[in-house]
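One chain of protein is taken out of this complex; the other chains stay put.
Entry: subunit A
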Amino acid sequence: MWKAIRYRGGQSLVLVLISALVATCAAFAPLFSRSIDQALLRATLGRLEPADLKLGVLASRTSDPELAASAVEAEIPRTLDAWYEPGIAMTTANTDVVPIKGKKPSPVRLVARDEVCDHLTLSEGACPGGAEDLLVSAADAKAWGWRLGTTLVVRNSESQPQPFVVSGIYTAKPDPDYWLRTELQGKSGKLVDYGDLVDAVDDFVVAPEGLERGWTGAQLSVDYRLRTSTITLDSLAAAGRAVDAVRPPSLATVDSPLPRIAQQVDDGKGLVRQLVPLLIAQLVAVALAVLVLVAGAAVAQRRPEIAVARLRGRSRDASRRLVIAELGLTVLLGLPLGVLLAVGLSELVRRFVLPPGVPFELGWQVPLAAAVAGLASLAVVYAAARPVLREPIASLLRSVPPATTSRHLRVGDTILVVLAAVGVLGIVTGQITGPMAILTPTLLALAAGALLGVAVVVLATRLGRRALGRGRLGSGLAGLAMGRRPTTRHVLLVVTAVSALVVFAANAVAVADRNRENRAKVTVGAFAALRTGSKDPTAVARVVDQLPAGQREHAMPVGFVQLRDPDATTTLAARPDQLRRIAWAPPAQVALDLDALSLPDQDPVLLDGDRLTARIAYDLSPSGFGFGPAPQGIDPKTWVPGAVDATPLRVGITVTTPAGDVLTRDIATLPYAGRGTGAVDAPILCPNGCRLQSVWVQLAQGQPLDAVSGSVDLSGFALDGRSLGIDDPSGWLRPRGAAESPSGGGGTVIDPATGMPMEVEGPAADSISLEKAPAGGLRLTFSNTGRNAAVSRADAPEVVPALLSGRIPTGGTAERFEIQSLAGRTTPATASQRVPALPFVGNRGALVNLDLMLRLGGRLPASGSMEVWIDDAFPGGVAGAERALRDRGVEVLSTRSLPESKRLLDESATGWGLLLGLFTALLSLLLAAVMLVVVAMTTGRVVTRDIAALRVAGVPGRDLRRATVREAVVPVGLAAVVGGACGVAGAVLAMPLIPLFDTPAPVPALDLAPSWLVMGASWAVTVAVLGAVAALLALRASSRGDIDRLREAW
């Protein structure tokens, strides 16, 4: 047997290799899946802080006033020790303390934590030893002058004063593994709302005994830090069960992230189970197809031996056993090699692709997969041997085997064509999903290869004859050879399938990568975004504007206000020109119409002085029951208008402070009737300067008048004697139509019949218009019922233009809806453009002009942040930007960047899973190359004899070489073209079926457009590799076709 295997060493080696590749595919699938599962777990654990991974047990003393944290800890089963570090018990109590005599009490927390003093630096004193000792922070000691021995009185849970003596002054050592996000410090020096705004105080550290008696409201907790290195896929479930089994004392709760982590990993595993078979199955299908062809060739080469066996009396079964034993043993030799290759490959992936900490595992699935691969390979050998072994002995004895180059579709080919047609139709109509749909691209390619085989065999023969008739020896001989070689169809089938698979897999990897990048871009907004700790948008914008040239062009300030409600619309404020240059617009949607956000041409008017002066002229008349001219039906002679005690019409301005506060300032009061002139001289009361927002009139409250109508002329505006230059109406917004009256319009008239007032419907009672006063300046013509009727400066629109992504905010329309300004105030906005997504805010955002928001002013609320976005050309990158901002006093809290965001997406089940596409492409290419070698080996003797015979017949060597190369290369080229087309078709058909993300997101929309460049490049590589292999083999055969080949030889 071994001699038989060694006799055809090259062929046996190829069989071993292909069998090994089948086994590699089969064994690699579970290894890879398992590694990805482990990597998912490691990545998930790695992204979380120790505090996020802790098991927390919380309890209170509600039912047991004597309960101690140590007692809670004692209730936790020791089984958790395998996965958790020893618990850290902590008792806390919230109370307050008067930090210094005369001050209001400040809230303070008393903390007793296991081994706390090991994690504190005591600048003075010692660890609390008794129930009345405590430690204060160095910041508080300095702020309040607390020293060792200072007595601080707090109120215990029963509101009884309890004195503590300062026994030491601490500074906490940074140790996230111990503190688990327990923060003792950081409050000192800040204001906190405790009824009134009071000074905050850092935590007091006390001994456990200090919180025993009288502290019934104390909170008890035990934190267990996860030993992440012990958590594997297997132990995760066990740890989860152990956590579930924890039965804490009554009124205690257990909080663990493990169930959530397990769920995340399970979700990822589900995707891996979907992706890996998808890609591996196609590769295995191609590998088995190659094995079928190679095994068929191997059996064909053994025909003489089968014939000898039959000649010497062996039965069919005995002959079959001989062949199957030899070839079966050969393919089985490939199994361990394949498993070793799979393990090696898996190890490479584990070391160089997956995150650290992924263990090496050889689960039971690997030998099972190898066994299945072995059985499949044996089945293939059996299937390949069966037709030959069923031949009658007389046929086996023929020196030249019967021709097998059928010019018709064989049964297997027909099945392939039918399956591919059903698959394509099913995908197009949406009737087919799952494995069948996933395998359709490969089936399509195999079917196309089968059809191409028939077409080429027929056409090549015809064209070859025609070429010979025209004296073109090279083409003619090549065509005839292609038409009669049985291997032509094999080459066409496999190269078509492999070309399609390479193109499809490369496209899948590229499209997935592109979509991950798109999503990362939308998630980040720009190359990098640095979140600042500043709540002052103007200050951050100024810092960015003052960056030196070379940096300034690559940075932009961005503000946003994001409410807690995930469905709420987030306000994103940025400068359109910078956004266009630095930010990334979400892909696959219309371009953002940033011009719609242009800032008004009018500059803001800054009132940075003390007094506003102007000239005022008025012509007013009242309306309403008892006022104004005599109503119709009443004799004017008897009409006595009512009396009004005060001057009811207020004239004023509205200003916005740098802090965003909107303030009104009365600048004049006018009588309700009559004409007159006067001077305005009013204080502005804006020590830091204010922006003039509007001028208004308003009927004063508490007057018997229904309305006042008429006009007020304002001119000669000046601030501290300096003209403001705002007398021209063009610098003001034209007021919108009549202001809506609370009553819906209309007015009060006298009923002529009764003489009683009555409400009538009619035009709105409140209105205001702006025109140029005849004598210069502004003329406000109005009818006012008591509502503030304003004319705004044209430096800011009354309704903010915005680009709106996603739904219109609740209660609004596209024309008018509400957003949060950077000051956190509700502000009317209108959608200049609606788009599916916006940078960073995705499909729940309104993009507005940052400078416009700055004009409106305001400090960011708690829900708002200022960020600085940079592009990838910022000198020094993210670190350089952080340094630049910190150098200018802007604290950078966190940073997100495209590479990091992309890395997080890459380190996912889908990200890793789709890498298998590269493996698939490379391995299938290798398979095809091996198949070409096998074809060359199995047909080598026939080909070289043909060449030798043609040489004897006088065909020139150059024509023979040309014919031999064309015979080998043309089928490869044709199949590559058809395969490439099938790959494109498969990409279009099947890409929507491939999960690209572990957690799908509504935006950005998936961009499944084929990656033509990648597909073209992968196709070119396929053609180059396979074409070169085929050409080299052909040249080798051509060089060996000497006359000696015509002689019989061993």
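Here are a few things to note about the model shown:
Following the convention adopted for this analysis, a residue touches a chain if its C-beta (ideal position, glycine included) is under 8 Å from a C-beta of that chain, and two chains touch if they have at least 3 such contacts; residues count from 1.
The definition used in the following text is that contacts and distances are computed from a predicted model.
The chain absent from the displayed complex carries the UniProt protein name "ABC transporter ATP-binding protein", chosen from "ABC transporter ATP-binding protein", "Nitrogenase iron-molybdenum cofactor biosynthesis protein NifE", "L-lactate dehydrogenase complex protein LldG" or "Peroxidase-related enzyme". Set against the missing chain, the residues A:Gly102, A:Gly313 or A:Gly811 yield one that touches it, A:Gly313. Considering A:Asp52, A:Glu75 or A:Glu305, the position touching the chain not shown turns out to be A:Glu305 (whole complex).
Mapped onto subunit A, the interface with the missing chain covers residues 3-4, 6-8, 304-305, 307-316, 393-394, 397, 399, 1048, 1050.
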